[in-house]
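Quick notes on the structure that follows.
For this depiction, one protein chain was excluded, whereas all remaining protein chains were kept in their positions.
Our next item is subunit A:
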């Protein structure tokens, strides 16, 4: 029974919401009933055309529905932007974390730029890159860059000096020290930064799609607003939530695996 206790409140709320919408307390535009959202969500999930083996493969057809297409588009942008952002932030962070001189030079600039939300770069991104994928990817990369950078720097700078001493005692040179001591010792911080970074990227992708491109989950819910399709808006939000959950879950699994040696994961 305890296992189901967590479901009581959501189910009760859904029933209440359904009843209130059905009896007309809310108009379907303001708040469509959950059943209508579910139907709309499910229809978006299905392929638009019947399966034809002559023109496409089965898997291609399976994901040809509007919502899978949008989800894949958004996910692709997140991954690409994340790879660019994190791919730049990790080496820069390692450099700034290892060199006190570079850190002193760049840290003030970093502290000024870091608090600017990536979304505030939207106008500039459009001026620089026009519309389409480039500004979206720029914004996502930017959203990933700073959390990963800041965490990587912190990770390198906090490496316990006892590990450095032990490795020097064993005769480690600077490259071995970096690769086999500093890098793994900093990795919990770097991975934590990546988890925050991909979360930010996911927020940014939705906003960027509302502005710069013509597919993706963010674009789709804004488009639905034009037609006052509230059921589609809520359905799209639901998909965004599910996708976010999947991304965070995957990151968390990856962390658990990579950091299986870490004390913090003792169960």
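In the analysis below, a contact is a pair of C-beta atoms (placed from the backbone, for glycine too) under 8 Å apart; a residue touches a chain by one contact, two chains touch by 3 or more; residues count from 1.
Simple rule for what comes next: contacts and distances are computed from a predicted model.
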{"item": "Listed names \"NitT/TauT family transport system ATP-binding protein\", \"3-oxoadipate CoA-transferase\", \"histidine kinase\" or \"Carbohydrate ABC transporter membrane protein 1 (CUT1 family)\", with the criterion being the UniProt name of the chain not displayed", "value": "\"NitT/TauT family transport system ATP-binding protein\""}
{"item": "From A:27, A:176 or A:252, residue that would touch the chain that is not displayed", "value": "A:176"}
{"item": "Absent-chain interface as seen on subunit A, which is shown", "value": "162-163, 165-173, 176, 180-181, 184-185, 187, 260-263, 266"}
